[in-house]
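One chain of protein is taken out of this complex; the other chains stay put.
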Amino acid sequence: MKMNKNQFCPLPPMGWNSYDYYDTTVDEEAVRNNAKYMAQHLKDYGWNYIVIDIQWYAQGAGTQRDKHQYIPFSQLEMDSYSRLLPDPERFPSSKNGAGFKPLADDIHNLGLKFGIHIMRGIPRIAAHHHTPVLGCSLTANEIADPSSICGWNPDMYGVRNTEEGQRYYDSLLELYASWGVDFIKCDDICNTNMYKHNPYSAKHEIEMLAHAIDKCGRPIVLSLSPGPALIEQSFHYEKYANMWRITDDFWDNWDLLKDMFHRCALWKDHVKEGCYPDCDMLPLGYLGKGFGHERQTRFTQAEQRTMMTLWCLFGSPLMIGAELTKLDSWTLSLLTNDAILNLRTPHCKPALLELNDCFSIWTVYNEIEKNAYVALFNLRDTEMEFSVSREELLNSFPENIDFTQLKELWAGQLKPCTDAVICTSIAAHDTCIYQLL
Amino acid sequence: MKMNKNQFCPLPPMGWNSYDYYDTTVDEEAVRNNAKYMAQHLKDYGWNYIVIDIQWYAQGAGTQRDKHQYIPFSQLEMDSYSRLLPDPERFPSSKNGAGFKPLADDIHNLGLKFGIHIMRGIPRIAAHHHTPVLGCSLTANEIADPSSICGWNPDMYGVRNTEEGQRYYDSLLELYASWGVDFIKCDDICNTNMYKHNPYSAKHEIEMLAHAIDKCGRPIVLSLSPGPALIEQSFHYEKYANMWRITDDFWDNWDLLKDMFHRCALWKDHVKEGCYPDCDMLPLGYLGKGFGHERQTRFTQAEQRTMMTLWCLFGSPLMIGAELTKLDSWTLSLLTNDAILNLRTPHCKPALLELNDCFSIWTVYNEIEKNAYVALFNLRDTEMEFSVSREELLNSFPENIDFTQLKELWAGQLKPCTDAVICTSIAAHDTCIYQLL
Amino acid sequence: MKMNKNQFCPLPPMGWNSYDYYDTTVDEEAVRNNAKYMAQHLKDYGWNYIVIDIQWYAQGAGTQRDKHQYIPFSQLEMDSYSRLLPDPERFPSSKNGAGFKPLADDIHNLGLKFGIHIMRGIPRIAAHHHTPVLGCSLTANEIADPSSICGWNPDMYGVRNTEEGQRYYDSLLELYASWGVDFIKCDDICNTNMYKHNPYSAKHEIEMLAHAIDKCGRPIVLSLSPGPALIEQSFHYEKYANMWRITDDFWDNWDLLKDMFHRCALWKDHVKEGCYPDCDMLPLGYLGKGFGHERQTRFTQAEQRTMMTLWCLFGSPLMIGAELTKLDSWTLSLLTNDAILNLRTPHCKPALLELNDCFSIWTVYNEIEKNAYVALFNLRDTEMEFSVSREELLNSFPENIDFTQLKELWAGQLKPCTDAVICTSIAAHDTCIYQLL
Partner (left out) sequence: MKMNKNQFCPLPPMGWNSYDYYDTTVDEEAVRNNAKYMAQHLKDYGWNYIVIDIQWYAQGAGTQRDKHQYIPFSQLEMDSYSRLLPDPERFPSSKNGAGFKPLADDIHNLGLKFGIHIMRGIPRIAAHHHTPVLGCSLTANEIADPSSICGWNPDMYGVRNTEEGQRYYDSLLELYASWGVDFIKCDDICNTNMYKHNPYSAKHEIEMLAHAIDKCGRPIVLSLSPGPALIEQSFHYEKYANMWRITDDFWDNWDLLKDMFHRCALWKDHVKEGCYPDCDMLPLGYLGKGFGHERQTRFTQAEQRTMMTLWCLFGSPLMIGAELTKLDSWTLSLLTNDAILNLRTPHCKPALLELNDCFSIWTVYNEIEKNAYVALFNLRDTEMEFSVSREELLNSFPENIDFTQLKELWAGQLKPCTDAVICTSIAAHDTCIYQLL
């Protein structure tokens, strides 16, 4: 029986991604170290994906960082069927045709899952060299579309919407499945935004990828980048993918975080089992080394609480951008707060009560445990008093809720609540999320 | 306790609206005749709203139909507090300050509900004459916004977002509640599309209307026009209104009907109890008399089946545009097919399986009765073979479904189904909707 | 023989406009004082238009300046034919039906010309009161278009494109001609920018105005506002008007001035006898009293030189925004530099040699006097060295030019020039314009 991609990830995936810290310079040692840390400190809380981001196949990646993020026309490691392979310099275990299998095996042995980033399409150099495609009489030049490029990365051409194009994607997934890949983050596909007439020009490549996953027999989660995803294509994302980015790259910048409230409002009804609008990685802890400027996140602790609360109640995937081995204890506690992480169960139903330029209020109701929550977000740059009437809240829960206490999930503190109104003061950019007891 | 507007209409409203047949010429006799017909022939199937559409307050409405749909700068019936009243010529029972109360009473006595159309804002002539506003020291000129007009109707100015503006809306709803109004279709508010910089320029008037309904103490359903509603404002519509139009005016034209499949795909996850994206009226039966050209619908029977099936499984409100007293038996049967109408219960969960330029497939699952349905729509201009694998279908239902027969809901016919694939041929623009037995 | 509107102003008009200083509060005394000053100090240099800007017809104009620039639904002075008249409170000489005739006469006696601002259309109150139109059996409601309003001023409705609409414009121009009006600045007509689908929605009103001027027999200059004018309508502006604004309102702000270089680049080939793309008023001297904050211009002296040089070589109309009676001697000298003003003769041909984000270079060639000029503009915020090769310059003049000296027109200083390159240092936002001798 055909696989059902919605069962590949019944919860929004949680994991680590190499990009925010390593950019294109990620190597095997870094991956192993972060995986070990995750297995030891994070796995018990649900974190389990280790994802190697962009250009693991590029020789010399990162060596011209002053001029190029992605060195144009550089040497890419490629097999005889026009498929990219790990750069053996950075990923020694991949030598002799082993690919990512040894690394994936080790990660699986840690009880974790293994993911890779790919650019949609076929290497440009394959097209120009007319190299073969596995199981297909055509060569790369015949399946590559010379007018379909990525605006910001020079590696690939898009693949034409033909049987032979499908064959190429099939051959990719056969390889990745043989390595033990559990997760693919495909880039330049969710929004091909350089194109004037069609930001969804790679629609057919999403379908080809999904078909190839289906054929490969391995349940591989499909994540689409970059955003913003196009709301009018929501049906298509839902049918073929597991995650799709709802913003352009997210970084540690308050304006981007504030804006995410509006994007979550737009996409909130589109979060379903196996279908996750994606708020992008969590830029906390140490970041930016591969970009040439290692730094700690610019987000305040308040902003990090706000981010985690929004991502969790909305149901976004969670991908840590930090170098895990450098996590401080405060950040670790932020990432391992069970009360917050549990908002992500399928039985927790979020609802947006208010969103304006100054603040936002969400409620969450756990249908199994009959627990009710209310999250108050201060979007202003100064402290602000919140006062929410019981009435207003109660209409937003499906069942009769009575409560006499409030438990704040970050602080863990209880406060009695006898009035008709929930009152609290919240610092700039901070959040309070109460369970009603 | 505050009213919860989502409980005002637990199902998408069903009713009759005067516009498609009468345009601005609707009068009391016409309303009574259609109400009687509904009570006799349609009420038992759930149809119960009788809605008087645009310009019931305009003297001489429709008398210059060759030049104007809405006569500019004409006489409007208005009370001393800048509120519009029914034109006594067309609505004799409204004389002597009775307003719509006598008519509403009679409609209620038929077991039906009573609705009216309004244009957002305050009459232009009130602003120019500086007439009073009830319970407020300001006059109409001080609450009217001279730059806020409707692009296609000359009657009103928008109301400023002030306490006194709210007071005017409160006074309107007090009046409508005293008449016994159950439903308000407010126009020029969902999309104020003449404005370059802001098609949601009347956002505050939606809020003021909702607050006024809340204060008036009567559960009045709020319907917003015209479309297309703005998907990025979905949170706001859901918070304040019960229905909002997802297209511009819908008429009996295949291109508009075909396009509705894409609009339903966009809005499908936004249908919730008390919150209904609205596909607009059903232009079937006799139409257009008030427009000067009475005619029968241009939709074929196949297209009408397609429309009814889509509206019902999507969960759109259903408002008949036809003159009811002239309904033929075929059209009546279309409107009283219980199997189709029952797809609109809250326990029926629709899912879109495929939508492309040629066809669409939806499934519906009734969570209580554990019934499964599949609807196949031929969007092409020629007959087409459908063949859907069981596998494909089964993934889209939450529980294990087994079936050996298909029951087509329009034809009522059973057909055995032993193969792995559901096959059928469907005529141009037609639909088949099967229950899996 | 039909008049030729291009002969009404063989040079771009020069004058004074009441708006920048008085806003809506201009009165007869102010006009007379500024006219007297112009006659005494400016007339000899070519300045001769005195233009009364917006709402001379509005009673109480400016009295609610904290809330409204234009009081909505207020009392407008109007004659029995739906034509606006001067507010007698502010313009006492206009009483008893005299209109602006006495004031215009006095201005003519000073050797000056008289202009007024109008809003396109017919007063809203005329439409709502169904008042008569001169020489026409229809009333105002029948020629007014209720969907055609100005986005920022509440006084008028647009006029429909009919014979009777033309009759109304004819009646306006008959009145204005009888007063002795020489110049009309019509507003809300050049770009009706509130409208999503058509920023040139009042195209027919431009034509009706032009026809009415033609019929009235008096050579009245037609100036269109606001900008930005639409380049794809350049043919239409040229056919019917004398001046059209190429920007939205221009004020004493460097970013607006810098941007004007790009607008002049766009429109430079459209300056012809009787056809003047208009850079808007000169906001120098004392400004803003009617806006509630009298102030001196925020432009530095360098920026004012830059503005005057650009306006003059481009061939823009020159309308002083300052209160003339308060002009200081430096500003007066700026406005009476004959060498600069003479760049505006029809025989002076400007050419744009370079425009980028940092600087601009124009040349001007006087075909009669065979004089050559080069203007260097520093658009950066810091001092900058200019170095222009003779070669580069010479290609841009039609005839063989030889030169050994440079005469800077603002400073009046000569400097020898023997090298192959013209070198100079120019302060931030400043300009040098050299005559080649």
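Just so it is clear, A, B and C label the chains in written order, and each chain counts residues from 1 on its own.
Note that in this section a contact is a pair of C-beta atoms (placed from the backbone, for glycine too) under 8 Å apart; a residue touches a chain by one contact, two chains touch by 3 or more.
Since we're looking at a predicted model, the values are computed, not measured.
Displayed chains that the missing chain touches over the full complex: A, C (touch as defined at the top). Taking the complete complex into account, A:A144 is the one of A:M14, A:I107, A:A144 or A:L172 that touches the chain left out. Touching the chain that is not shown, out of A:C9, A:M38 or A:A127: A:A127 (per the contact rule at the top).
Considering the whole complex, the residue from C:L138, C:L266 or C:A302 that touches the absent chain is C:L266. Annotation: of C:L11, C:L134, C:L352 or C:A427, C:L352 touches the absent chain (contact as defined above). Annotation for chain C: contacts to the undisplayed chain at residues 1-2, 4, 6, 231-232, 234-235, 239, 262, 265-266, 268-270, 352-355, 391-392, 395. Counting over the whole complex, chain A has residues 72-73, 124-125, 127-128, 130, 141, 144-147, 149-152, 154, 193-197, 199 touching the chain that is not drawn.
Quick note on the criterion: only the chains that are shown with their structure count from here on.
Contacts between chains trace an open chain of neighbours here, each touching only the next in line. Our note on geometry: chain B versus chain C, Cα centroid distance of 51 Å, whole angstroms. If you average the CA atoms of chain A and of chain C, the two centres end up 56 Å from each other.
Multi-chain contact residues of chain C (touching two or more other chains) are absent.
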